[in-house]
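Worksheet: the structure to be examined is printed underneath.
Omission of a single protein chain aside, the complex is shown with its protein chains in their original locations.
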Amino acid sequence: MKSLNTHFPKIGKIAYEGPRSANALSFKHYNPAEVVDGKTMKEHMRFSIAYWHAFRGVGSDPFGPGTIVRPWESGKDPVSVAKVRLDAAFEFFQKIESPFWCWHDRDIAPEGKSLAESNKHLDKIVAHAKGLQKATGVKLLWGTANLFSNPRFMCGASTNPDAHVFAYAAAQVKKAMECTVELGGENYVFWGGREGYETLLNTNLKREQDHLARFLHLAVDYAKQIGFKGQFLIEPKPKEPTKHQYDFDVASGIAFLRTYGLEKYFKFNIETNHATLAGHTFQHEIEVAAAAGALGSIDANCGDQLLGWDTDQFNTDVRELTLAMISILKAGGLGSGGFNFDAKLRRPSIDVDDLFHAHIGGMDAYALAFKIARRILAEGKFESFVADRYSSFDSGYGKDIETGKATFKSLEKLVLTKLGEPTPKSGKQEYLENLLMQYLHG
Amino acid sequence: MKSLNTHFPKIGKIAYEGPRSANALSFKHYNPAEVVDGKTMKEHMRFSIAYWHAFRGVGSDPFGPGTIVRPWESGKDPVSVAKVRLDAAFEFFQKIESPFWCWHDRDIAPEGKSLAESNKHLDKIVAHAKGLQKATGVKLLWGTANLFSNPRFMCGASTNPDAHVFAYAAAQVKKAMECTVELGGENYVFWGGREGYETLLNTNLKREQDHLARFLHLAVDYAKQIGFKGQFLIEPKPKEPTKHQYDFDVASGIAFLRTYGLEKYFKFNIETNHATLAGHTFQHEIEVAAAAGALGSIDANCGDQLLGWDTDQFNTDVRELTLAMISILKAGGLGSGGFNFDAKLRRPSIDVDDLFHAHIGGMDAYALAFKIARRILAEGKFESFVADRYSSFDSGYGKDIETGKATFKSLEKLVLTKLGEPTPKSGKQEYLENLLMQYLHG
Amino acid sequence: MKSLNTHFPKIGKIAYEGPRSANALSFKHYNPAEVVDGKTMKEHMRFSIAYWHAFRGVGSDPFGPGTIVRPWESGKDPVSVAKVRLDAAFEFFQKIESPFWCWHDRDIAPEGKSLAESNKHLDKIVAHAKGLQKATGVKLLWGTANLFSNPRFMCGASTNPDAHVFAYAAAQVKKAMECTVELGGENYVFWGGREGYETLLNTNLKREQDHLARFLHLAVDYAKQIGFKGQFLIEPKPKEPTKHQYDFDVASGIAFLRTYGLEKYFKFNIETNHATLAGHTFQHEIEVAAAAGALGSIDANCGDQLLGWDTDQFNTDVRELTLAMISILKAGGLGSGGFNFDAKLRRPSIDVDDLFHAHIGGMDAYALAFKIARRILAEGKFESFVADRYSSFDSGYGKDIETGKATFKSLEKLVLTKLGEPTPKSGKQEYLENLLMQYLHG
Partner (left out) sequence: MKSLNTHFPKIGKIAYEGPRSANALSFKHYNPAEVVDGKTMKEHMRFSIAYWHAFRGVGSDPFGPGTIVRPWESGKDPVSVAKVRLDAAFEFFQKIESPFWCWHDRDIAPEGKSLAESNKHLDKIVAHAKGLQKATGVKLLWGTANLFSNPRFMCGASTNPDAHVFAYAAAQVKKAMECTVELGGENYVFWGGREGYETLLNTNLKREQDHLARFLHLAVDYAKQIGFKGQFLIEPKPKEPTKHQYDFDVASGIAFLRTYGLEKYFKFNIETNHATLAGHTFQHEIEVAAAAGALGSIDANCGDQLLGWDTDQFNTDVRELTLAMISILKAGGLGSGGFNFDAKLRRPSIDVDDLFHAHIGGMDAYALAFKIARRILAEGKFESFVADRYSSFDSGYGKDIETGKATFKSLEKLVLTKLGEPTPKSGKQEYLENLLMQYLHG
């Protein structure tokens, strides 16, 4: 494994130094080499860096352009710049101990004047990335196609009213899937950033959803053709940039997949900030996906719950993450998925070391949450409380209800003749919240 | 038909007097007898009065008890009071020209000390109501069981962790279904007011959803047994009273129904205020239900979009209603459903005539929206705009996409060799919004 | 007056054609020449075009770059382009019958490599604009300085922790005030787009507010020096781009102004979308400003109440505008203020005629609301209802309360000995809402 050290000469590999280290550029909780249950923490956590935010984010917002200037952003032509940027990125991946990365096609390679030229650029960059992956051991968690930035997609990609745009999007996803395969990507993601509407006044909602389903079926077909064995993931988001997006939340995604016979092929990539924008907790979305056997991967970030847009912040709220991690671990983990830091620096965080601080915080918070959640599950207090709470369904007429032996008639008879009035039982929420606080600050 | 005139002696039958009448106690737009396309407006609109708000609402809120005192609320025992109240209600239904009403079991009849006693009360009241229905011609749009007020349901009814409560709820719904049949109800509604959770810390989300599905299957089975031919309806609501309800919105409902094989038996009762609490427009929820062939009925009200709870106000926003009505009419109408005023008087609206004002406003607003929407659809400007917008899918490779003949490969080839770059086309939202304003204020 | 006709050759002056005209490019309600109460509608409405949206808006959003390409956007250098753009703008102002325009310094003239160069550019453009104003009769409603886009302002302008940035901002506002005077601007606006914080962890809130107050005092001083007689206006906004802005809403602005002795010098520029982002209705913010004698001007747009960011849409909701207009007219109008369309085209509205449609809709909606509000006030039904409602304070002990003659003691005695228990009176909200509906759709 080659140790890259060109673009961040002042910052070496981030070391684990324990919870009390005074060194801000060290891990306090994420110890990549620590072995837990026969696997290293690096293997457990499956962290991934989001190329778009970490290496294409410039700190722009709707009221101002970029604030961040990186030294490696120069070169004789866009492809050359893209290659050097990739070198810097892999150096960062290595130093921050991230085993994975993720990309959109247009993040890593510049868009050309035609699709053919864009594809050529992409080929060059993918070849370069392949070399860097080999040299560093960093792997691709997932790839995806950017079908939302270019003006051609302003009214959607597969849901665009113009069939020409559907065709263009199909061609672009085809290529992005090929590149994902080429780089050994373990998943492929669909985030329908403009697959929604601005106003129903100009929209045929049903026809658009039909087109979206057709598009996904074509992707499934093409995956078979090229032997892509990775997992397809849908990333729900309720709104922004559009007024309303079809994959509003996990439940909407399930409704869509089942309506169109796609449920076998897709799982969900759940983003914390998208969950809260949809009115759900992060943990809720995980539980809904898990109940459907469709928990795929995590876009690890958070929003500001007093703000109504996707702030994509680094999440250091260990309480929120512990709750999420409990549900993830109970569901058996993420499989081929991972924790991808789809999070961006605040606009004024312009220093190179801010990029490190941000990811260190995110990784530490997740690693700590993982450890606390494991301890909680090992001690089983919450789980046994919940099991007891539902135990009336484990035998007798409760079991008959679950197994389908009871009917309205038999249950009515039971109530009228034997059971009478139920006795309310406390839900003990405050007791449980105190217990959680104790695990978090014990 | 008997004309009732005991409880509102100062207010006669509300007459249609046209848009400029200075009489506040007249209809300005709802002319029940007006014939449109071979049906009266009364038949078109299928208005319904919600018994719980109109006759059990007292103006309480979380910070104060009831403010409304009705003269008919007295009698020697609860059942007697309930009968007189029902007399007053039918007089109101008649005077306000509402062809339908809706109830929860516990609205119309008092809860007894046991289920058996409650059932007896209910039987007496149902008999009384049957007489009033016959005398006045007012019909039952739907019945439902209140499975959320009594403390026994504080942790849910069919999703309660205690099987005893599931059994009790089953018995109660069985009876409510029987009463609905007895009164010729055209639909039966399930609103899962406590079918959700307060905290995931004490909840088995999957097991609760399994129980909810089992419950609905039992209802379907029982409907067959008793020959109930009406439509089952689910009324989604995202939250309140619980932190999170399983039937969050129409899409969640579809996901749930399809996951558990219930989609054939249920449609949706869409409430305006529940739509906006879930982050959707009223029209959006209608469109989602319509796309699934599951548009059932409407709970006609509105919320205050700056407030985060279910305000259940009477809706006089003709713009919002016109948009909704366009989507309803395009979907072929509500079938066995109707427009049920699930709306309550503001706490300070304590006069008897406020009850009339409120419903007059709601009916007029809906009737006007209906007329404007019909005019919009008759002139076809929006529809032809939308049809044109998607016309590239009507022939050529667009049609191939819809019919499944295109593949990622064929589309890529098309783009690379023929189509090139798509030309963005304006969505013309502002033009369309102006057109709508013209219909509303032309 | 010169009639410009170069950049929109296919679109002539927009004519008033009445409510039923089938010509989308006509006014339905705004008839500039119509005389109402001795003043033309053009004089009454004091419409203004926001240069930044109308002529610098390109349809970008956080997930994609601009979609809008204008033919006049070319030239040998930025200043030349800026001049041609200004020509196009004034042609638009003239054709759309807008008597006013508004700008930020950096909208109209390109930023140079130094402040000195920026000032030179600005001088050239202001001279050009002065000629265009003279030629067309279009006047400047207000000017302002953009203190939020450039990365130097990323942590605030006058509230920046770096005194250097405060100084820079001071210099920039000085110049913008001079330019406003040069162009006869009737007001000068302060919108503190970054005068707030991203996190309290790095913020001295008190010191920042002290600096903001100092800055405004310096502006007041400088206005005296240069003889600027126009009105200073603060435009509140709760958040976005920052997490929290100091001028959160009108009430926060009043608290700030009074705390720092600035209340004599400032009124408020109220933006509809900012009102709703702050949790208030548009009408509420107008009423709060009016109660403080500080109603200055209006940024005319609207948001989408289901979206949590500043969508700055053109407002065609005549109901919302009528309510606002009632409060504005009751407060005696806007004085030197006007209705400035701080509204932008939706991203897919890329046609030149969309710019016309959007403003036509906004103007028509406001003009119609103005007319309805005048009719409402002329008939006085709402006003006399409200006057009656409070009439107990017009005489007797009610008047004693208002005039300060009553005390807790005297009032207690009154209640204990004479008054007893008050009788609740209905607020009659539904009746009033019906009345409003009748005015809107009569």
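Think of it as A, B and C in the order they're written, each chain with its own count starting at 1.
Please note the rule applied: a residue touches a chain if its C-beta (ideal position, glycine included) is under 8 Å from a C-beta of that chain, and two chains touch if they have at least 3 such contacts.
Owing to the predicted nature of the structure, the values given are computational and were not obtained by experimental measurement.
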Omitted chain - touching chains that are shown: A, B, C
Residue touching the undisplayed chain, where the options are C:I11, C:V58, C:V79 or C:L414: C:L414
Options A:G112, A:G335, A:G361 or A:G420, residue touching the unrepresented chain: A:G361
Contact residue for the chain not shown (choose from B:K239, B:K267 or B:R319): B:K239
Options A:T40, A:T316 or A:T407, residue touching the unrepresented chain: A:T316
Option touching the unshown chain, where C:C102, C:V173 or C:L355 are the choices: C:V173
Chain B residues touching the omitted chain (full complex): 59-67, 148-151, 153-155, 193-194, 198-199, 239-241, 243, 277, 304, 306-310, 346-348, 350
Residue numbers in chain C that touch the chain omitted from display: 114-116, 151-152, 154-155, 160-168, 170-171, 173-175, 198-207, 209-211, 214, 217-219, 221-222, 225, 238-239, 244, 248-249, 251-252, 254-256, 258-259, 278-281, 283-284, 287-288, 290-292, 323, 327, 382, 385-386, 389-390, 392-393, 396-398, 401-402, 404, 406-409, 411-412, 414-416, 419-425, 427-429, 432-433, 436
Residues from chain A at the interface with the omitted partner, ascending: 19-20, 24, 28-29, 67, 276, 279-281, 305-306, 314, 316-319, 345-346, 348-351, 353-354, 357-358, 360-361, 364-365, 368, 424-431, 433-438, 440-442
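One rule holds for everything that comes next: only the chains that are shown with their structure count from here on.
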Centre-of-Cα separation between chain B and chain A, whole angstrom: 36
CA centroid of chain A to CA centroid of chain C, Å: 40
Numbers and ranges of chain C residues touching at least 2 other chains: 67, 306, 346, 348, 350
